Each structure stands twice: as C-alpha cells, then as structure tokens.
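Structure below; questions to follow.
Apart from one protein chain that is not included, each protein chain of the complex appears where it belongs.
Coming up: chain A.
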Amino acid sequence: MYLKSVRKSVLAGAAVAAGTIVSAGGAGAHPHVWVDSRSDILFNADGAISGIRHAWTFDEMFSAYAIQGLDEDNDGKLTREELQPLAQVNVESLNEFDYFTYLGVIGVDEVYGVFRDPVDYWLDYDGTKLTLHFTLPLTEPFDPKQGLTAIEVYDPTFFVDFQLAETDTALLVDAPSGCRLDIERAEGFDTATANLLSQFPADVRELPPEILELTEGNANTIKVVCE
C-alpha cells in the first residue's frame, strides 16, 4: 500500500476507540465477497483528475443472494430500476469504507484526493453476476503531475477480495496526451498474512506500519503517469 491519508487516520482513531471493544476481531480472516474491479480515470479540461468511475463485478453466490426478491414484475429479468434500491444500499454502506478507493501521490502521505459521495450509481445483472457502477467525484481536481499518482482499490482487511479485471482494467477518459497507465496487480496474501489481517475490525482502515509492510505488494495499484 503506497497511499495513506490523514483523513483515514482520523477515521481510524475514532473507529479504534469505538470499534476495539465493539467489534475487535470480527473482520473475518477470509474474503466473503469477491470483486472484479474496473476503473475509469476521469479528467477535466485542465488535465487534472476529476474523479473515478468504477465498475465492480461481484461473485456469483453473493450476486444471487443480493438480487433475491428484487424482480418485482417476476419476468425473470432485473431492470436497472428494480436494482436501484440495492445499488442505493451498496453505495451507502461503502461510505464507511472510503469506497475502498485511495488516490494520492506515492510516497507522500500529505498529498491525496478526497472523494465526494458517489454519483451515477446503478447495478446491472447479466444473469449470473451483478456489476455495481458508480462514479466518485473528487472534491477538488487532482493534478497528476505533482508526483507519481496512483489509485489503489483494495480492502486492507481482506474481507472483500478485490481483483483488477483482466480486460479494460482501467481507462483514461479525456486525459491529456502524454498520460499513460501502469497497472500493478495484487499478489495475494500468504496464509499467515491473511490471518494477521483478520485481526483488524472491518471498520479499521488504517493499519499499523509494520502490518502495512507485510501487505506491501497486495494493493491493486493503478499508476497514472503524465509527462
């Protein structure tokens, strides 16, 4: 994990105070949900990053569970309208988890992007799997030239197993010429590390430095290189 943020620390502090007693140890050692992640990096006219547009595809079992009872007209198909209440619950619940999305300059803790609440969120269902689409706008555009910029999509506690999708993993949208992407996939955890990570409550987003070192190499990192 290259990125850290002050905001996360503050949140984690509050979470530790309340969470250590209430939910210590409750994170779950193993992933319960598997997600294939695709991300579009959105740029504004000034060549700064204005937001991230995610498309997260859930595993089959979670998808089947999540869609139950949503086919209101019983036609065997799930429309975007029928799925909208679920999409709403998804994005509202993700808020507590910072949308598992971190944007910042590698190696500089103080330089990071802050996301606003998601917009344009919706779900589609292909018959076996659900895909959650949502856009995270930045409160302020983020200039990718201020340092080696990266977007990380991961769950540090490994409750959700995020994998970057094999195709269309990440796209630059309206980026200035001279910008390109450099993608590093998570390598996965060995058993001991996965177990260690499970010590942390799911709502603790900031891990101690020595733990972070262990998880180095397991972030799904999308580097945005602009010359």
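Basically, a contact is a pair of C-beta atoms (placed from the backbone, for glycine too) under 8 Å apart; a residue touches a chain by one contact, two chains touch by 3 or more; residues count from 1.
Please note the rule applied: contacts and distances are computed from a predicted model.
Only one of "Acetyl-CoA acetyltransferase", "Amino acid ABC transporter permease", "Nickel/cobalt efflux system" or "Heme exporter protein C" fits the UniProt record of the hidden chain, and that name is "Nickel/cobalt efflux system". Checked against the hidden chain, the listed residues A:D59, A:D124, A:D143 or A:E184 yield one contact partner: A:D59.
Among the residues A:E96, A:D117, A:D168 or A:D182, only A:E96 touches the chain that is left out of the figure. The residue from A:L86, A:A170 or A:V224 that touches the chain not shown here is A:L86. The chain not shown here is touched by just one of A:H32, A:R80 or A:R180, and that residue is A:H32. For chain A, the residues in touch with the chain missing from this view are 18, 21-34, 58-62, 64-70, 85-86, 89-90, 92-94, 96-97, 100, 155, 159-160, 191-192, 194-196, 198-199, 201-203.
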